[in-house]
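With one protein chain removed, the remaining protein chains of the complex are shown where they sit.
Order of writing sets the labels: A, B and C. Residues in every chain begin at 1.
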Amino acid sequence: MHDQATTIAELRALVQRFVDERDWRQFHTAKNLAMSIAIEAAELMEHFQWLDQQASQAIAQQEVKKAVVAEELADVLSYVLAISSALEIDLASSLEAKMVKNALKYPADQIRGRYGHDDERAS
Amino acid sequence: MHDQATTIAELRALVQRFVDERDWRQFHTAKNLAMSIAIEAAELMEHFQWLDQQASQAIAQQEVKKAVVAEELADVLSYVLAISSALEIDLASSLEAKMVKNALKYPADQIRGRYGHDDERAS
Amino acid sequence: MHDQATTIAELRALVQRFVDERDWRQFHTAKNLAMSIAIEAAELMEHFQWLDQQASQAIAQQEVKKAVVAEELADVLSYVLAISSALEIDLASSLEAKMVKNALKYPADQIRGRYGHDDERAS
Partner (left out) sequence: MHDQATTIAELRALVQRFVDERDWRQFHTAKNLAMSIAIEAAELMEHFQWLDQQASQAIAQQEVKKAVVAEELADVLSYVLAISSALEIDLASSLEAKMVKNALKYPADQIRGRYGHDDERAS
């Protein structure tokens, strides 16, 4: 499987087959899966905990470390897919709709090079 | 866009176009993006904070609430895609590899119906 | 040390001595410490990930499990104390002020027995 050729639905089916073979759907409530995403996100974050920005970005060129990070990221994604199954949410259309909304909130010509509106965040 | 027909690469391109139009790549270090996934995961979790399992799952049938949750989930996914761009990680192959590893760790015939090995977690 | 007799300042001093003996203040920026609180919070949460409400609460009577949870909670608290040192925030007066604000937001006579206002959260 590769990102160029794999659909969201195929990835979701991969996760659901794993869950069903273990009869784990009973544990996969939306509440538990939302917690699981947050737990895996924190495990991902742990790899960057004491690094400055540059060192964190340098991981792109460190094969061993990058493989560990890729595994943590896969864990996050697996639960994103699982909760989309549990709640019957279409991820692609949800993301597309949210990006349209974001584009209205952050017009490119007003916001270029700054992160967020001045009254929202420190820059 | 729909999950059946949309590839991971297409979703990632959607997010990257948004980021590039705002010149935000400078903020998209792995450290910041890992934090962002965790922040959005917590916003998703907030919708289930005081609900019991059943009530959390009932959201699948509540159109308004489900749309709000779908939007939060899209935020999580957008940062998963952004960090995969920043670190040049292929999500589909990473997930596939992780599921193989998980299958070895949790053999279906030994683990069916229980969550995790007895020495790992409370059941 | 016991909660009845230990001040916040004494606990903070305990953490700072540990940090200073290792020359770790250089890593203890507010950004890193906020990440650290979130990471430790997720490790705490992991113990409750697949439990229902009742099973999670039953840990109060399970000595071994409770000791593990207490250790995770101590980790969260240690970073709460560390960031209060790094940013020179007085925790007791901050908490007292926030509880006054919360009391105005959630008047006891209007909110008793319900979690949050109707328009804020699912009940």
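Assume a residue touches a chain if its C-beta (ideal position, glycine included) is under 8 Å from a C-beta of that chain, and two chains touch if they have at least 3 such contacts.
Model, not experiment: these values are computed from the prediction.
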Touching partners, among the displayed chains, of the absent chain: A, B, C
Interface with the undisplayed chain - residues on chain B: 27, 32, 35-36, 38-39, 41-43, 45-46, 48-50
Absent chain, residues of chain C that touch it: 1-12, 14-15, 18, 21-24, 26-27, 29-32, 34-35, 37-38, 41-42, 44-45, 47-48, 51-54, 56-57, 59-60, 66, 69-71, 73-78, 80, 83-84, 86-99, 101-103, 106, 108, 111-113, 115
Footprint left on chain A by the chain that the document does not show: 35, 38, 42, 47, 49-53, 55, 59, 65, 115-116, 121-123
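Here, only the chains that are shown with their structure count from here on.
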Numbers and ranges of chain C residues touching at least 2 other chains: 35, 38, 42, 49-50
